[in-house]
Structures are given as C-alpha cells and as structure tokens.
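Written below as structure tokens is the structure these notes are about.
Omission of a single protein chain aside, the complex is shown with its protein chains in their original locations.
Let's look at chain A:
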Amino acid sequence: MLAQKLHLLRHNVLSFVSSRTGSDFTRRQYDVIVVGGGHAGTEAAAAAARLGAETLLITQKIMTIGALSCNPSLGGVGKGQLVREVDALDGLCGRAGDAAGVHFSILNRSKGPAVWGPRAQLDRERYRQFIQSELLSTPRLTVLEGSVDELLVSQPNPEEPGHHRVTGIRLVDGSHPILSSSVVLTTGTFLSGSLFMGQTTSPGGRMGDAQSCAGLSYTLKETLGLRVGRLRTGTPPRIVKESVDLSLAQLQAPDKQPTPFSFLNTHTRCKPEEQLPCYLTHTTPGVERVVRESVHLNCHIQQDAKGPRYCPSIESRVLRFPGRRHQVWLEPEGLTSDLLYPQGLSMTMPPELQLRLLREIPALHRAEIRTPGYGVQYDFVCPTQLTPSLQVKSTQGLFLAGQINGTTGYEEAAAQGLWAGVNAGRTALSLPPMALSRTQSYIGVLIDDLVGRGVTEPYRMFTSRAEFRTYLRPDNADLRLTPRGFEEVGCVTLRRYKKAVSVRDGLQEALMALQSVALSSTRWREKLGNISLSENKSTTLNRKQCWTFTIEIYAVYRPHCEKQSREMERIRSEESLSLPSDMDYLSLPVSLSQEVREILDRVRPNTLGAATRLPGMTPAGIIHLLNYLKLFTHCKRRHA
C-alpha cells in the first residue's frame, strides 16, 4: 500500500517536472529564484514559498533533488540541534529524517539533555522521495531543470545600501532571462569545483554530475567583486555489503524506541523492529602503510586548500596521528540498498590502492568497491561579505547559503538555506530583513560566526560554539522558535504554531502549579527523602521529582538559564543596534584610532554586538560608535 502510494507520488513528481520544463513553462517573472537542489536549496525554496513568495527552484538534475551526496545520516551532537531548529521553523529536513530514518539513536544520552544529539541513519531513496514530494505539494513553488549561466545585475535601489541589485538569471541554453526580485545561490561545491582521485583531476562539483557553472563564478568574482577562498572535502568509497565479513565487526544497535526529529511527529515511519544496525571496526597498521606508500600518487592531499580538521580523510588522519587505531563505522545506505558507507574512510588515492587499503581491515578483507572515494576542491565566498540575513552586502537581493559560504554538513546547509529563503522571500515581498540572535538558536550562532568572523576551514557546528548551550536545547527548539516563526517571520504554518502554543501553555501551567508549592528544606526532605536540595532556595522545588520529562529538563536548567539571562539581554540589545553597511569608517568624525578604523573598515560588522566581538576593538571605540549611532538616528529622525 505504502509502496504503491510512493510510486504514485514519484510518478507525480515526474509529470510535474516535465510539464514545467523546457519550452512548456511560460512564466518569466518570479519573486524568488533558488539555484541548487541540495539541502540548502530545497529548504530555501520551501521557506520562500511558505512565506508567500512565488518561487522557482532551478537544479541541474531534477532526480538529484534531495539526494544525500555524502554520508547517509542526519543529526548528531550540535547538528541534531540544528535539525530540531529547522523543524521548529517548519523546514523539511526533520520530517524527511523521520520518514527516511532506518536507525535512530540519541547521542550523549549520559551527558545531560542540553547536549543530547538526535541522530539517524537514512535510507537515501526514501529521503529523496520525501523531499521531492514535499516540494511537489508546496503551493507557489515551481521546479525547473537547467544550468544557470549568469546572474542579471543592474543599478542598485538608491534608498538601500549596496552597489548592485540582482534582477534574475539567465540559463546556459541561452534562452530568455528569468526575472526575480531575489536570488538564492546554493551551488555547494560547484563553484569552480574540481574532483581529485589519485593523480587525475577533472572539473566538477560531484562525481557523475555536470560541470561547475563557470559563468556564475565569473559573475560573482568579476562583476560583483566578491572575495573567494578555496576549501576541500572528500567522500569515501562505497562498499558492496555482501563482500563484507560483518561477523568481524562490532554490532551497534539503534535505540529501542526511535525518537523522531520533528516536533510534529510522535513516531517515525520506520518501526522500531525494522531498524538496521551499524557496525564498528578499526584501522590496522596495514592501512597506515598503504597511505604512506601512496602519498606521492595523491594530488589532493598534497594541495594546500584547507580541509576540515574534524572530518579529515583517512590519509590526513594517519599522517597527523600516526601509530593509532582509527574508528571506521560501516553504515547502511538504506533498507533495500546493497551498499555500505564506511564512515571515516574518506580517501583520494588511486582506486586500486583504495581497494588495497580497505582489504587491510579484517572485516573488509574481501571487500568490493562499487564507487571509489574522491576529493573535491571548490571556491567559497568569504561569508564576512554577507549580512545576518545572508544577503550579499554589496548586492541587493542576492542571498547565499550552504557550502558556498564555507560550511560543511547537511544540517548547516539546511539551516542557512531556510534562513536565506525566509529573507529572500521577505525582500521580494518588500518586508525588512530579519536576523536570528545567537542567544536564541544554533542557527543564530552559525550565521553570526560566519558573517562575523569568517571561516578558515569548512565550518561545522559544535555545541561548544554556543555560549548559551544550556538554554539552546533540542527539547525546547519549538518553544524558542516556532511562535516567533509564525508571529514575526511568517514561515510557520498555523497547525504547527497551535501545537507549540499548547505545549508552551501546558508547561507554564504545570510550572505555576509546582511553583505554588513552597515548603522549607526540612519539609521537602521529609517528603522526598534523600535528594540533593539547595539550601538557599528552599522555598521552591527547583529540581527533579517533577512528573513529566520536559518539566524535569526545564527545572534542571532553569536556575542556570536565569543566571545567564542578563548576559543574553546585553548581547541582544547590542545586536539590535545595527551599523549602516555603507558607513565610511576611515573618515567618520569621531575619535577612533587608525587601527580600530581599519579593523572596522575591513570587517564592516553588521551590529554593535558584532563590533564588540572583533579582536582589536577597544571599549572606548564602542562607546564612540554607540554615541555616533545615537546622534545619527537622532538627526535622521529630525529630518524625516
């Protein structure tokens, strides 16, 4: 029954697509155009459409929309928080994860609910199908197959800051231009991307896909004058499951009861007993030997483009930390897939050596490779050139999200995509841009880090990046974001909003009830036996012994979050003071040292908060800036 329904959906997608491709589609003016159909692109397109913008998603290959191009998993520590937040803002990836997951587990179970990491292994096919059918059923969203050749750029709107304004795109096939108020670029690794395997190099952003869009690169670098940097990443070979001796690996069972990512779901599509296991195995000295012998045949690792320190290829792990055993996870690719994904064995050596390396691992001694691993090097746009709404500062209406901003990971891409889509939609509908505070969400931390500090290696989310980690928890993402998403942003549906509000009200009521019980610490001890109570707060029961789980989490963290609330408020008030992006710091008539002027001019912080966090900024400089801002807005109000 389910399969039949899926088949139907798939059929619909195809027909939907064909009816809108090529000469069939007539519309030439959209509110928002999204370029790219990966995690960032799909979230961006869906978010813009939810906001009410007429949206066009352009992708090179319709069948790869929603494809998981690397690891078949979603979430984790830090990343799981991002998935929950994207879901709280009504994004796709949480629900897609629930539909496609085949192995659910909550990481860090023993370390406190603030740092739990919901994670799932995914069925690639199911994930793709879910995303495609979601997009199909999204009103105001059109999907088009094609390659973008260039961005159309014109004179800026003089009332807004910026040197250019984007007006649409032109496709490679040279047909008519397609116009729009805003454009979101989510081209991933396709910006001047090149693929590496052994000593061979070929242009492209992903094996098996069309080449990168040279025209787009040219527009960004030459026409818009954006600064770009170069990063690298890689993917492991895919192994034929049958050829693996799983008895030699350690079985890793999923959670007995899967926990869904989405706040809307009470259970996952995959039944608890249908879940698939993962396997853990380790590298051997033989692996290290093969790496050392093949270094001279390996272009990728000899290049100096920056790779991530935390997701390195097996080559760099072995070379940086020699003589150790490294973990390798063998992960299922799906319910029906005959492949395994060796997490931790990303490599770029020639294919025959890849096979030799794999076979040095006992469980893989007969392993067969379906597709070899390879490396990618690609351009990213230095994200300090963006505003907190992810718009390019110099170009009105142009938004960037995902790997093009120097990040890595599906969750990071989805989070940015959603926020860029929201702001692209708002711009098209003539609404002011919005920013998420780092005191409110991991998405806010991610974007603030990107636009405020830039990146030197592919950026990945860690919980240690969040100052207010005990408040930014996976359990309260809906309470933190959903009401605002509905009331202010407009990207949340009524159904989800009502649900979040009822949770909030219920929680409040329960807390009121608990709070009204006041006893002395001696009386508490009498009633509850030997639990740890804080003596100075003896009148209210702060911790534990609450009957529901949420309340327990809430009660444990509340005193700490309250302690931090002053700091949060300070950051928020500084974040609310925005610095005009066209400010001429070098000649600003306030007393600032030349050094501070140059820092400000180079980084051009978006808010006073961002300026405060700049290295080299002085307290005196901040006060002068603040004073100038007050004068400036004062004068402006008077003139208005």
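Please note the rule applied: contacts are C-beta pairs under 8 Å (C-beta built on N, C-alpha and C of every residue); 3 or more make two chains touch, one makes a residue touch a chain; residues count from 1.
Assume contacts and distances are computed from a predicted model.
Looking at the choices "Ubiquitin-conjugating enzyme E2 variant 1", "DNA primase, large subunit", "Eukaryotic translation initiation factor 3 subunit I" or "GTP binding protein 3, mitochondrial", the name in the UniProt record of the chain not drawn here is "GTP binding protein 3, mitochondrial". Across the entire complex, the residue among A:Pro237, A:Gly344, A:Gly425 or A:Pro458 in touch with the chain not shown is A:Gly344. Residue A:Arg465 is the one among A:Arg465, A:Lys499 or A:Arg597 that touches the chain not shown. As for the chain not pictured, it touches chain A at residues 76-78, 107-108, 110-115, 117, 309-312, 317, 320-321, 324-327, 329, 343-344, 453, 462-465, 467, 469-471, 476, 479-480, 483-484, 504, 507-508, 511, 515, 556-558, 560-562, 565-566, 568-569, 590-591, 594, 618-621, 623-624, 627, 630-631.
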